[in-house]
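Removed: one protein chain of the complex. Kept in place: all other protein chains.
Chains: A and B, in written order; residue numbering restarts at 1 for each.
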Amino acid sequence: MLRYLRLLGQWALDWIGALGRATLVWFWSMAGVPQRDDLKLLVKQVYQIGVLSLIIIILSAFSIGAVLALQGYTQLARVGAEESVGLGVALVLLRELGPVVTGLLFAGRAGSAITAEIALMKATDQLSSMEMMGVDPLHRIAAPRLWAGMISMPLLTLIFNAVAIGGAALVGVDWLGVDQGGFWGGMQDGVEWWEDIGKGMIKTVLFAMVISWIAVFQGYDSTPTPEGMSIATTKTVVYSSVAVLALDFMLTLVMYGEFK
Amino acid sequence: MMWKSMVALFVCLLLGGAVRADAQDPTAVIRTASDSLVKVINEGKTYFDKDPDRFYAQIQNVLDPTVDFAKFAQGVMAVYYKRATPPQRERFQSTFKTGLVRTYGKALLDFGDEKIDVLPSDRPRTQPDRDVVKMEIHSKEGKVYPVLYSMRLCDDGQWRMYNIVINGINMGITYRNQFATAMKAPENHGSLDEVINQWAETIAHIDPAKQGNPEGGSAAATEGAGDE
Partner (left out) sequence: MIRMRTIEISVGAFVLAGILCLVFLAFRVSGVGVGSTSGTYTLLAKFDDVAGLRVRSKVSLAGVTIGRVAKIGVDSELGEAIVTMEINNDVKNLPIDTGARIQTEGFLGGRYVSLSPGGEEKTLQNGDTITNTQGAIGLESLIDQFIGKMGSK
């Protein structure tokens, strides 16, 4: 019994320690003075993180949009409300699925890549060599990836939403025959700039910060062995996914919940 | 039922105005009227079965000086008012009045000892010649039905009502929509005369439950309970 308590305590302390280190990593990465090379590093990371994620984002977006339209149509047709499928799909995507699915995909693809890369650098002593040469690895490795994540993910979410709605339109209007005016008109009447798009973007930005942070930190904190790398990558994907879902729940409550 | 009785109620309210020419204040006009109302209903209950027309005539006689039917009718005809010739306007005005009396007159008799509160004015008038009088009807079951009368000061110095909102439903707008629907109905060929002729029929089928919701407020949208 005591043993388990002790283990629990140890685990909790470890966890708090990790949180502390993570905060320091984040802080010191953000705190650097911009240097000449930084923009180039940033652009390269946006490419790695953002551009290379485009394919999976676009494919997923299209499928999800199409499926939503299909399922939505079937249910709404039962009560004669097919024209609302545009509005329904748009709201679901903008408020929830866009930010969350993009977040999960991003965590899986870009997040794990970031962690793997940094963990590898740690395992092959590149990080310590940098320090010895007087180059701040937090500044050159961590910071560009953090910023790139925060820039790329919102862009990816925007693209996701647009493609998904496009996919839904293709299925709804062209395939299932929903009236085009009803589809888009109903959507335009019901979707609000701030309420739906704006709040969805806030979610995305927050998710982006959290995912990038976890990804970079896990790489930094990893044990410099092959297993350590794989453990770190797994942690990134798992923690990021859970964080995104939990954050989404809380944000949705705060943003859209009505407290009696 | 309660609903029609209440609308009928307003019809009777107008009674008081004719009796008291010195009741200038719009609230007083309504208050006096509601007092007279109870008397008229109780009287009517005794002879209605034998002579309904007398009852309707009684009501109409008293209605005339208290409701600004010209204004009420103008509001109902709305955009078609400009198109109507003065004879047509007059014809509609009188059909409108008769229609109200006939449709709601009988339901009036359902009234008994409901408590009626005419509330004192709680706000200054925004315009010198317009006012709103609020009344509350307490049904036997304990429900409170609010009624709002839109009053205007006519040229002869008398306050008269030209619209009524019962339990949140604006009857002027309701009738206006009915009129417009009738004008657009294919069977009436957009003819003012036809619509005016049909008016009594139209008004008997208004379903107040459909007002304000998915445009089901058309004249024919009744559950069939609208026939007397």
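Here, a residue touches a chain if its C-beta (ideal position, glycine included) is under 8 Å from a C-beta of that chain, and two chains touch if they have at least 3 such contacts.
Predicted, not measured: the structure shown is a model, and the values here were computed from it.
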**Prompt:** In the intact complex, which of the depicted chains does the undisplayed chain touch?
**Reply:** A, B
**Residue touching the undisplayed chain, where the options are A:25, A:118, A:187 or A:211** = A:187
**Fill in**
Of A:25, A:90 or A:143, the residue that touches the missing chain is A:90
**Request:** Taking the full complex into account, find the residue in A:16, A:43 or A:59 that is in contact with the omitted chain.
**Result:** A:43
**Identified contact with the non-displayed chain, of A:22, A:54, A:67 or A:130** = A:54
**Fill in**
Where subunit A meets the left-out chain, the residues are 40, 43-44, 46-47, 50-51, 54, 76, 79-81, 83-84, 87-88, 90, 94, 152, 154-156, 158-159, 161-163, 165, 184, 186-193, 196-197
**Message:** For subunit B, which positions touch the chain that isn't shown here?
**Reply:** 1-4, 74-82, 110, 122-123, 130, 143, 150, 163, 165, 167-170, 172-173, 176-177, 180, 207-209, 211-215, 223, 225
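Following the convention adopted for this analysis, only the chains that are shown with their structure count from here on.
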**Fill in**
Chain centres from averaged Cα atoms put subunit A and subunit B apart, in whole Å, by 62
